[in-house]
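Below are the structure tokens for one structure; questions will follow.
All protein chains but one are shown in place.
Then we have chain A:
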Amino acid sequence: MHREVKESMVDSTPHAQSITFSQWSYRYASRSTFSVHNFSLHIEAGQRVLLLGASGAGKSTLMAGMAGLVGSSQAGEDEDGGISQGEIRIGQLPARQAVGTVGLILQDPDAQAVFDRLADNVAFGPENLGVEREEIWKRVDHSLAEVGMSSVEHDRSILHLSGGQMQRAALAGALAMQPSVLLLDEPTANLDPSGVQQVVKAVHHSVEASGATMVLVEHRADPWMDMLDRVVIVARNEEGDTCILADGTPSAVFSRTDIDWDACGIWVPQQFAASSAALLASPTDATSATLPVRSADVPQAPSLSSATSHTLVTRAAAQPHAILQTHDLSIGRGEEVYASHINLRIYPGEVTALVGENGVGKSTLALTLAGLLKPLAGQVQASEELRIAQVKSKKSGNLVPNSSCPQEWSSTQLAARISYVFQNPEHQFATNSVLREAQLGPLRIGMSEEQARARAEQLLERFGLSAYKNANPYTLSGGEKRRLSVVSSLAAAPRVLILDEPTFGQDKRTWAHMVAMIRDLAHDGIAIVVVTHDEDLVEQLNARVVRLAVEGTQPAEPSQPAQQAQPAQPVEPAQRATIAKPVAEISVTAVEERVEKRKPTSPSPVLAARNPAFRFIAAMLASIPLVLSLDPVSAGIATLAELIAFLVIGYRPWEIIKRIWPLFLASPSALVSVILYGKVGGQVLWQWGPAIVSQQSLWLAFATFLRIFAIGMPAIVLIAGIDATDLADSLSQQLHFSDRFVYSGLAGMRLFSVISDDWAALSLSRRSRGLADQSAVKRFLPQCFALLVLSIRRSTTLAVAMQARGFGGTTKRTHARISRVTGLDGVMLAISLFIPLASLLAAVFAGTFAFFGNA
């Protein structure tokens, strides 16, 4: 069956296209210099090219240019205000007009999804290209099969896909457009090793099948080597032009010795790595003062010891006591237990690496160790010594008494003892300058302004950031942001530093900086925990490995049998071997394989089957006319009729109450306001200042109270549960709203779950940085600001991903999903209008009708 689909596709697959840059230049509107200048290159149709270059050489701009996302067809300004010169052609067409023939995969899997359901995302590109519906679903099946995901249900929520699956889904989305050119911009940088394998395999397979031209930007080329024909290294020359530093077959280019590979930020593939073998092979003593990986531009500044003499520990061996340990610890989120009976010890001056597949709970364990999540059972115990690392209470100057469980410490106590460096540095930023970022911790734990400044400046100097003292933290480069987040975590002199994926998405150069930095800190006697998939990092840090693995699965690399027999047994530092490192195991309960069914959009099957946009309209019809009169008769009859209608179509009473409970909160306050300040009439019953209780105000208050239910109930019950995607389809197909607005809005709404996660991470990071003791108002606003920055970044990336799928172009879109309207939808509208009108009529006959509350 799979085969049949494939054969039918072959005819329609367009031939691979060549790519030609002719003296192309591009300058972003926000930049004063060209990101790419005067660049020429020809890539033959069907070639598979690895594009390399130092950071800042313009790789991303070249990719965006090929994808037709920046630059205009003619020279001049594009719609973003950027300036382009020269041209890029895909085959014969200017890149800007070749949208749809080029597929682009970006680094962040989360940023490329528009819809909640898997298959809808794959169908998005073909829809934008105007492909017929039947053909779209053929392509969806075919593309999902190409990336090895045909067994995953179409309706699977992308929230329940792993990173590797998400990225394969993005690939399927690009393949469904049947591109003749496939662009991959660091597609595996955010993935764990199994995710990397999945994606490489899927790309390999699909490129073999389609013969498309491929351009890859990637720092770790090893897994891709089999499929590459050509390697191109770009750089800027003295004249400021973007030139080609090397160009040839992989073996020709990688065997060159005159290229500064480190500066290019790339890991030289192993088969060619002889020249740089010294760098990776020899595990250096973690306490060695001279670090071969130290890069020249991270200054070898004075060590921390002068500033932290009270906390300095010379080496692990001299310090046999664990600084932090767990006893029979259970970790998890909410009620769900991920792993139990964890006994772990963390030592000063030692690096502990928590490793394991994505989603097994490494971060949860790390956050629990960091005092940011509550242990579900058992305990995390801080040593006496860690608890002495004190915070002076600002008022008394006395030492604050404290428990041995980090989770019970105050935010400032925590900041001075255990710091957590989040995977995304932007989750941590809380101020608007680099210096203030670094000063924040010291100030929070009660250092004087001068001390804090001195400490901050010293750290910034040490980690090569002093040039940016006054810069806004968000404007730093990725590697710099990462360093700053470590600096700001360190500034309060914690004894334990926990880093979540410190090397994710880093190129070789920034990676080396990070390794050097962590080693230095361990050397200073800080206990380090890294959560990582990065095997090179583990090796370079000579870390003690703690592996989290699902029960019954084999670890990726064999570990000593003795260790396996006693899971989670802490490994004493004395036992550490330099090369064959012992591995501690922690068993994790398997994440249930989810089978997802679509949830009904209402407990009433009749309502669930209605068209979503018509449900919106029905809610309007049912609620708006009631505004005309404020009287208990119309409001009372409408409320009653609505209740009966909802019961008839299958709601149970408690299901209604569950949805409208907020009305029970809102109505009493309106009731009181109207009783006291409502229109006065009839007998005055009570008066105090401006508050007058009269017969009429009581009557109106009663009417207001009832009408809140009459209006609120249909407004809430008819809408609650509608699926956002279905609503968007209906708005587009039935009400003919603009697709650009409807689907961009939908994509924005899908970010809501991501944004909620961001908010949670922001809250944790603020606790870790000592900010959570501040008043709620002081905390709330800066956190909202940080949330907005993150969200705007996510949405701009999403806009790129959507445009790369051909969205927003001039082609008439088609619709993969059909939004249907039936006669019953009309009946729903009629009933929704009938109830308020009949109620108003009843009020007229009863003589209670009060137009806008004026009797």
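Please note the rule applied: contacts are C-beta pairs under 8 Å (C-beta built on N, C-alpha and C of every residue); 3 or more make two chains touch, one makes a residue touch a chain; residues count from 1.
The working rule: contacts and distances are computed from a predicted model.
Within the choices "Ornithine carbamoyltransferase", "nitrogenase", "Electron transfer flavoprotein subunit alpha/FixB family protein" or "ABC transporter permease", the name that UniProt assigns to the complex's undisplayed chain is "ABC transporter permease". Of the options A:246, A:608 or A:666, the residue whose C-beta touches the omitted chain is A:666.
Note on the undisplayed chain: of the listed residues A:485, A:697 or A:819, the one touching it is A:697.
Summary of contacts with the chain left out: across A:332, A:678 or A:770, the touching residue is A:678.
The missing chain, though absent from the display, is touched by one residue of A:372, A:630 or A:816; that residue is A:630. Although one chain is not drawn, its touching partners on chain A can still be listed: residues 27-32, 72, 74-77, 79-81, 83, 432, 472, 474-475, 616, 619-620, 623-625, 627, 630, 659, 662-663, 665-666, 669-670, 673-674, 676-679, 689-691, 697, 700-701, 703-704, 707-708, 711-712, 714-722, 724, 727, 735-738, 740-741, 744-745, 747-749, 751-752, 755-756, 759, 780, 784-785, 787-789, 791-796, 798-800, 802-803, 807-808, 852-853.
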